[in-house]
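Removed from the display is one protein chain of the complex; every other protein chain stays in position.
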Amino acid sequence: MKATIYRMTLVMWIGVAPVAVSEDLASVIHASFSDSGQATLMRLEQDPLQQRCSQPRDKRVDDDIAMALRQERLNAVVFPEDGNFLGDWQRGSAVAASGRGLQSNDDPSIANGGNCYACHQLAPTEVAYGTLGPSLTQYGLRGQSEAMLRYTWTKLWDTHAFNLCSHMPRFGAQKILTEQQLKDVMAFLLDPNSSVNQSAEGPSSAH
Amino acid sequence: MAGRIKIRAQKKGELTEVKALMRHPMETGMRKDQAGESIPAHFITEVAVLHGDQTVMQAHWGAAVSANPFLGVRFQGGQSGDAVRVVWTDNQGGTGEGETTIR
Amino acid sequence: MKDTAKGRVSRRRLLNWAAALGALMTLPARAWATVSRPETAFDATALDQALMALGQTPTRHEGVIFTTPDIAENGAVVPIRVEVDQTVLPNVSKVSVLVEMNPNPLAAVFDIAPGTEVYIETRVKVAQTGNLYAVVESDGQLFMASRETKVTLGGCGG
Partner (left out) sequence: MTLYRFVMMIPRWWLLLMVVPALADEGIFDQYRDLMGDDNPAIFVIEEGEEFWVQSQGPSAATLEACDLGLGTGVTRGAYAQFPRYFADTDRVMDIETRLLYCMETLQGRDREVIAAKPYSLRGDFGTELEALVTWLAAESEGMTIAPEQAHPKERAMYAMGEEIFFYRAGPHDFSCATCHEQSNKRIRLQQLPNLTEHTEVAEAYGSWPAYRMSQGLVRTMGWRLQDCFRQQRWPGLIFGSEVSIALQTYMAVNATGGIMTAPGLKR
C-alpha cells in the first residue's frame, strides 16, 4: 500500500509539514469505530505529533523536524499560575493510583486519574506497579531546585518537550489532569514525606 | 446451561482424589449489570460428593465461592470403576449433577 | 477433564438424579448428623461475628495446614487448600473458610465424613488484600490458621 502524503489541516502548526497516513487507512479507521459515551470519533483524528509518532520505535529519527516539534512542545508548556509547583502528596498518590477517566464508560463528571502506577514504580510499598516507564521511587532525592521543578512539571505537562514520541500521555497539554492534580502529583514525587520517598520498610504511611 | 459438573476421580495411593468443576455464575447479588440493574443473588448453597451411595463430603457455600466453582476432595478407599457423583442445589432451587468412575 | 466422549454431547442425564438428591437431603444416619446450614454465620458481616456464630474464637494450631497464594492475579478467583496434620489434630469434622475483608466473611463450610481425608481445595472471591482464615472443628473445639493474600489491580483502566 503506497503511503500517499497529503496535508491534514487540524490545528495550525508553525512551519511543520505533518506527515499523514494514507487516505484509505484513515477511512477504514473512521468506518471501524462508532461514538461511545464521551469517546467520540473526533478522537481518531491525529494531530501532527500523533502523526509523526505513529511509527515503530526503531524508525524514530532525530532530525530537524523532530527538533522543531520538540521545541514547539516546550514552548507550549503552561506553568502554574501562582508559581507554586507542589500540592498535596496524598491527593497526588490517589491520582497516581486511579486508572479511570476519559474512557467511553467513564463518568465525565468524575475527575480523571493519572494511572501513574500502570507504568511506573512509585511508593516502594506498592507491589502492583508497571514497568513501561522507569522507576520513580525516591524521586524526591533530586531536590526541589527551580530547574528540577520546571523539568518535572514539563515531563508531566508534555513529555514530548524532552523525549519526542515517548509513550507517556501529555497529562497537561491534553487536559487529562487539572493544574491542581498536576501539583498534587508533583508533591507525590518531590515531597520528602511522600510515600514515594520512604524506604520499603520505612514508616510507610497508609494511603 | 447451568447444572453440568465435570469430575475427575483417580486413585492416589490408598486414597481417591476427586476434582470437580461446576457450571454456575455464583452471583453475589451485589453486582449491577450494564443497565445499572442489580443482578439477583444466584449461588450454590449445598454441594455433596458421593462415593457410590456414601456421602463423602457435604458443604454449605456462600456467594464468595468463585464462579464456575472448583472443588477438590480426597477420601480413603474407592476402587477404580466405582461411581463418584457430585450434586448441588442453589438458592434459586436450581440443581446440578455429574458422575464419573474412579480411574 | 474429558470424562464424556468428545463427539456429539448428550443432553445432561437425569437418570438417577432423584437418588442423588435424596442422598444429599437424607444423609445416611451414621454418627455423622445432618448438619443444617449455619445461616447466622453466613449472614455475619464481620469476621469476629462470623467466628462467634460458628462456635467460639478459634485458637491458632499448627496442625491446620492452609495454602493460599501470597499474591492473587485476580480477586475473583483465589485458589486455596486446607489440610490437617491428623497426627497432631485428629477427629476434624468440619472445615470453614473465611475471607476477612469480604462483605460476608464466611465463604464456605465443609462437613467431613468419617473416613474422608481433611483435604479441601476450592477457589474463593477475595474483595481486597487481607487475611484468609481456615477454621477446623475437632471434638467441639475450633482451631485455625490464617494467611494474608494480596489482591492486585490489573489492566490499564484499573
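By letter and in written order, the chains are A, B and C; residue numbering begins at 1 in each of them.
Keep this in mind: a contact is a pair of C-beta atoms (placed from the backbone, for glycine too) under 8 Å apart; a residue touches a chain by one contact, two chains touch by 3 or more.
This structure is a prediction, so every number in the text was calculated from the model and none was measured.
Asks: Counting contacts across the entire complex, name the shown chains the missing chain touches.
Replies: A, B, C
Asks: Just name the one of A:41, A:78 or A:110 that touches the chain not displayed here.
Replies: The one listed residue touching the chain not shown is A:41.
Asks: Even though one chain is hidden, which residues of chain B still touch it in the full complex?
Replies: 1-2, 4, 6, 19, 21, 23, 25-27, 31-34, 39, 66-68, 70
Asks: Can you list where chain A touches the absent chain?
Replies: Residue positions of chain A that touch the missing chain: 1, 3, 5, 19, 21-22, 25, 28-29, 31-36, 39-41, 43-46, 49-50, 53-63, 65, 102-105, 117-119, 127-132, 134, 167, 169-170, 174-176.
Asks: Please identify, in ascending order, the residues of chain C that touch the omitted chain?
Replies: 1, 8-9, 67-74, 76-81, 123, 152-158
Methods note: only the chains that are shown with their structure count from here on.
Asks: Chains as vertices, touching pairs as edges: which of line, ring, star, complete or other describes this one?
Replies: Contact map by chain: line.
Asks: Quick one: chain B and chain C, Cα centre-to-centre, how many Å?
Replies: For chain B versus chain C, the centre distance works out to 12 Å.
Asks: Taking each chain's centre as its mean C-alpha position, how far apart are chain A and chain B in Å?
Replies: Roughly 48 Å separates the two chain centres.
Asks: Could you put a whole-Å number on the gap between the CA centroids of chain A and chain C?
Replies: Each chain reduced to its C-alpha mean, chain A and chain C end up 46 Å apart.
Asks: What positions in chain B touch 2 or more of the other chains?
Replies: Not one residue in chain B touches at least two other chains.
Asks: Of all residues in chain C, which are in touch with two or more distinct other chains?
Replies: Touching at least two other chains: none.
Asks: Residues of chain C touching chain A in their complex?
Replies: 71, 150, 152-158
Asks: Give the list of chain A residues in touch with chain C in this complex.
Replies: Counting only chain A, the residues touching chain C are 99-100, 103, 115, 117-118, 127-128.
Asks: Would you pull the chain C residues touching chain B in the complex into a rising list?
Replies: Interface residues on the chain C side: 1, 3, 12-14, 17, 19-21, 23-24, 27-28, 35, 37-38, 42, 76-79, 81, 99, 102-104, 106-113, 115-117, 119-125.
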